[in-house]
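Below is one structure, written out as structure tokens, with a few remarks after it.
The complex appears here minus one protein chain, its other protein chains still in place.
In order of appearance the chains are A, B and C, and numbering begins at 1 in each one.
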Amino acid sequence: MFIHIHELRVRYSESDRMGTFYNSRLLEWMEVGRTELLRAAGYPYIEWENKGLMAPIVESHLKFKGRAGYDDLLRIETRFSRESRARLRFDTRVCLADSDVTVAEGWTIHALINPEGKPMRIPEWVDDLINGDEENE
Amino acid sequence: MFIHIHELRVRYSESDRMGTFYNSRLLEWMEVGRTELLRAAGYPYIEWENKGLMAPIVESHLKFKGRAGYDDLLRIETRFSRESRARLRFDTRVCLADSDVTVAEGWTIHALINPEGKPMRIPEWVDDLINGDEENE
Amino acid sequence: MFIHIHELRVRYSESDRMGTFYNSRLLEWMEVGRTELLRAAGYPYIEWENKGLMAPIVESHLKFKGRAGYDDLLRIETRFSRESRARLRFDTRVCLADSDVTVAEGWTIHALINPEGKPMRIPEWVDDLINGDEENE
Partner (left out) sequence: MFIHIHELRVRYSESDRMGTFYNSRLLEWMEVGRTELLRAAGYPYIEWENKGLMAPIVESHLKFKGRAGYDDLLRIETRFSRESRARLRFDTRVCLADSDVTVAEGWTIHALINPEGKPMRIPEWVDDLINGDEENE
């Protein structure tokens, strides 16, 4: 499966009094990973929304495995797959870029809806994106 | 001048590795103060936006004077005034609720625009709100 | 099981361009729910940390079921249980306070560690807190 790699640094604003990152930041980093995967694949998510296709999270599972503090360089590894005819899934691993030690892992499942909130099937161009990816394996 | 009081507790997510609140949270607390002042005055800001009147910040000044950590109870004191024919001003003081020790002070100036971004004059009902306030002094 | 109720309003800073709350805010609201449950139970979490007992999240599952936008009043329902000899679990439901419509549901599992990161067993006073709760059922 296609794995997209993106690096970012933990911001001061993302640290907490325990000295590690605050837990909710993981979901924000996972979003950055998805955004950069889709840009690299040629279909930036901003264009999905401009076309009237939104992909809100409906479910997520998160495992926190290690610490990461201010200024640590992280590697976000993101994978993309079809969960059902109308749902997409992204799997993410976050690790310290220097040591490859896992910081967190998780996945998100996304419904596809139009701006009125009506469920949409996976459009052909997203399907081709996933199929093309699978053919490349 | 009318002073609106609102209390809130510092969230864990608002703390940082220095053990105090991260600086940007002050702007978020000041927004909570404005929201609650306008609700108390009978004109909730959500209704402004529903009527097509938005009040984005155009300028702000902030002074950080003391520490406030996770679970500290804060008192947000907010005042409301007219900056110009088309701009509003809110002044805020944040202090520890128990000791009245000042944590931070600041102000924000807000333009009034419609959803297309066109500048709007202060509408009569906002003007009455400020005038009524001044008459009550 | 003991259910703790806490109400809060969606902040402007918690909204996103889709007009609902940004997904990571759920974890922040769940933390507020835990904080207020433990305060109501007589053992504020700030005192846990002051005693050298920390309870970082190790795992979480989240389901997003409905929309909630700026200024909506939310009810956070939080439950507390023992996951294992060394782990605690909190279950949370977030709903619109006025209509009881579910916005999101989720749980978090927390390890107990000391400031050096060493795993700790559930201390007697936490155990009593959970047992007392179960006896009250």
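Please note the rule applied: a residue touches a chain if its C-beta (ideal position, glycine included) is under 8 Å from a C-beta of that chain, and two chains touch if they have at least 3 such contacts.
Every value quoted in this text rests on a predicted model; they were computed, and no experiment measured them.
In terms of the touch definition stated at the top, the absent chain reaches A, B, C within the entire complex.
Note on the undisplayed chain: of the listed residues B:M54, B:L96 or B:M120, the one touching it is B:M54. Where subunit B meets the omitted chain, the residues involved are 17-18, 20, 23-28, 31, 49, 54, 56-65, 67, 117.
By the touch rule set out above, subunit A reaches the unshown chain at residues 9, 11-13, 27-28, 31-32, 35, 44-46, 49, 70-71. For subunit C, the residues touching the absent chain in the complete assembly are 12-13, 15-17, 19, 22, 24, 69-70.
Quick note on the criterion: only the chains that are shown with their structure count from here on.
Note on chain placement: the centre of subunit A and the centre of subunit C lie 24 Å apart, centres being C-alpha means.
With centres taken as mean Cα positions, subunit B sits 34 Å from subunit A. In this assembly, the C-alpha centroid of subunit B lies 28 Å from the C-alpha centroid of subunit C. In subunit B, the residues that touch at least two other chains are 12-13, 70.
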